[in-house]
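Only one protein chain is missing; all other protein chains are in place.
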Amino acid sequence: MKLLQERTRKQKVGESRIIRTAVRLLVPFVQLFGLYVIVHGHYSPGGGFQGGVILGASFIMLSLAFDQQTSMRFMSERANALLGNLGALIFIGVAALCAVFGGLFLDYGALDVLIPLGPVEWRSFGIFLVEVGVGLAVMSIMVSLFWDLGSAGRMDEGL
Amino acid sequence: MDMVLAVIVAKYNYWVYVVLMMIGFYAMIGKRNLVKKLIGMNIFQTAIILMFVSAGVKHGAKIPILDKYEVLKHGVDATGVVNPLPHVLMLTAIVVAVSITGVALAILLRIYREYGTLEEDEILEKLGK
Amino acid sequence: MSASNLHMYVMIAPLLTAFFVNLLGRRSRAWLAPLALGSLAFSSLASLVVLGRVVRSGGYRYTVGNWTPPFGIELVVDHLSALMLVLISLVALAATLSALKSAEQELPGREHLFFTLYLILIAGLMGLVLTADAFNLYVLLEITSITTYGLIAMGKGRAPLASFNYIIMGSIGACFYLLGVGYLYLMTGTLNMADIARILPDISGGAAVATALAFMLVGLWVKMALFPLHGWLPSAYSLAPTGAALLVAPLMTKVTIYLMVRVMFSIFSVDYLFLQNPLVQSGIVWAAAIGIVCASALALAQRNLKRMLTYIIVAEVGYMVGGVWLANSTGMTGALLHIVNDALMTLCLFLAAAAIYYRLGSLDFDRLQGIYRKMPVTMAAFTVGAFSMIGVPPTAGFFSKWYLILGGIESGHWEYVAALLFSSLVNAVLFFRIIEIGYFFKSGEHHGHELREEAPLLMQVPLLISAVALIVIGLGSGPLVDSVIRMALPGGF
Partner (left out) sequence: MKALALLATLVTGAILLYGTMDFPDWGDPRSPASGALSSHYIEKAVEETHVPNIVTAVLGDYRGYDTMFETVVIYCAGLVVVSVLRRKKDERPEQGS
């Protein structure tokens, strides 16, 4: 937050003061809501994709209201790429682990040998793990799509 | 007359989607502007998504999110809950559509960088020179 | 590790490796070769074991996530899909060997991205071959398409434009397929192919089912570039980076033909497809025959080796579609055998083209003068591939063409037989023209071209292996047909 204020004062980046202030206030709540949508997908509408998109939208808002460099300060490109890979790896890793631990592919019940929760409870937990992976991957890719398309591949100030 | 009306009421939504699809399809094959083609693709995909989702509708049914303990104790009547499968399928289709749109936009930017235009005719003209 | 998961490991190995290629290859390109080749070598070995097991004890079905079939997604490992699995992993291995070199030359700095997409494409093709679920097939089709769009767009010059055309056409194909699945889902309420096939005979509603079949088929035809729908293929494949064309050209269309066979015979019955509408059946054979003739004629007009090869691919698609729709077991055998042979022939020719391009930087005919003296080993392998494409006996191409012609005669489709013979003749003209240019013409204005300057070893090895494989498969096509392809014929033949 401090950083944003400094940067704005110094460089005069971004849109009008109203938009900048509103976005600055909104971003943490949007991110919190995104996390909520991901982890609460079992009990309410939501899940990995929806939550991931909301999380990604928070960074996109930052780069719309300020500029792309600002949003890349909060989520570096390297970290973003890492998260994208990690998300997809979580999904495929969990799926493959199920096969390695003696079940069929994607049979979360087979992970019972790791932590005995009971096969049905493991199915619920497996879905949760997978959704988190999906959420990470979707967030990272959405942000990266916006950065690349918005700056036509130059990764400078963007739109 | 009643028969005709009954058919119209029962099927009109599918007809609307077919019309939407054909708008998109025409834009994909008939328009000469590359962005319009892309928009046509999106219309087409969205119409298909609508068709699938409308296949899952049941009159007077509620959303497919249940009360866990109640269901475990008493079970649930399937006719009172909307069919969840088309929603699942269309979540996948939406993500695929988004991905393809992203890829197509990136490629369009590359084309624009190269030729300075997105009109197919002008690009072909430049290539012919 | 339970053994019944083996075919899953075949598919997952390249997929998992792709992420590590992206993460580690970004740091150092030394990681690329061991990771990519290691995973594909593992896949090749494992898929051979799967094929061996299937030949010994018959095919089996596999349920992902341990749900009983209509509820979960079902995979099918039978003779045909095991054979395709072996074909994909071996072709991919050979293509990757050569692509390592050409990507180094053409895409410096972007190799890790290239090989990540490459491995995901391979995994997607393997997944396509295995699946027995109509919607899962759509998702996998989009994976293979999206990676192909990217691989093609990485090329130079007009490649992005060709890729965009491919996106539009490919999306039309995929959307049509999805529409077909939607119509079937609305009529039957299920997505599992076997389950749909079980329900279909009992429901009334011929119009919707026929529409579904038509749209699925047209969608797949667009994807496989059957003649009037082939517009995107030649520029997309010839402008793609060499490494990408190496993988995409031999496999993409063939896997789509496999999908057509899978969709036709897993969902619909032979009776429904061929006997109830004989007019449709012969109409499609006619269309395929016309497609073969037109594509061959178009190939004659090309002045660039790679472009010429792409038109030959379009003609070959006509061979296989026609062979499947001949509606007799000989034609079907020929079509299935031709999927294998054509993948290998195309691989061989594209590997040779990649090697030539690596040294010359161009594939225009007038640059090929004196090429036989310059690259004798490459051109020897190229000649084997060319002979196979023409259909000269002991090479593989002859045997599948023989089956196709016999099937055509058996069913009385003389136009198809004539188209096949015409296309073989055209192929002969095409390849002898190149041999003439390359062997007899002296390279006039280019100095020092008489020197021998072979492609690097990494490109020659897969080329020679594929050339030898063409002859071996040709000589061994009897056992191959008896032990695998006869078993792979769908029920009802």
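Letters A, B and C mark the chains in the order given here, with residues in each chain numbered from 1 onward.
Operating definition for what follows: a residue touches a chain if its C-beta (ideal position, glycine included) is under 8 Å from a C-beta of that chain, and two chains touch if they have at least 3 such contacts.
Source: prediction; values computed, not measured.
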item: Chains in view touching the one left out; value: A, B, C
item: Contact residue for the chain not shown (choose from C:73, C:168, C:259 or C:417); value: C:73
item: Residue in contact with the excluded chain [from C:13, C:32, C:129 or C:179]; value: C:179
item: Touch list for subunit C against the chain that is not drawn; value: 15, 22, 64-65, 67, 70-73, 110, 113-114, 116-117, 120, 123-124, 127, 135-136, 139-140, 142-143, 146-147, 149-150, 153-154, 160, 179, 183, 185-191, 199, 203-212, 214-215
item: Touching residues on subunit A - with respect to the absent chain; value: 41-47, 84-85, 87-88, 91-92, 95, 105-106, 108, 120-121, 123-124, 126-127, 130-131, 133-134, 137-138, 140-141, 144-145, 148-149, 152-156
item: Where the unshown chain meets subunit B, residue by residue; value: 9-15, 18-19, 21-22, 25-26, 29-30, 54-59, 61, 64-68, 71-72, 75-76, 78-79, 81, 83-89, 91-92, 95-96, 98-100, 102-103, 106-107, 109-110, 112-117
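Note that in this section only the chains that are shown with their structure count from here on.
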item: Arrangement of touching chains [line / ring / star / complete / other]; value: complete
item: Two chains joined by the most C-beta pairs in contact, as defined above; value: B-C
item: Identity of the chain that, by mean CA position, is farthest from subunit A; value: C
item: Intercentroid distance (Cα basis), subunit C paired with subunit A, Å; value: 37
item: Multi-chain contact residues (two or more partners), subunit C; value: none
item: Overlap residues in subunit A, where contacts from two or more other chains coincide; value: none
item: Residue numbers on subunit A that touch subunit C, as the complex places them; value: 81-82, 85, 88-89, 92-93, 95-96, 99-100, 102-110
item: Subunit B to subunit A touching residues, read off their complex; value: 63, 65, 68, 91, 94-95, 102, 105-106, 109, 113
item: Contact set on subunit A toward subunit B in their complex; value: 43-45, 47, 49, 138, 145, 148-149, 152-153
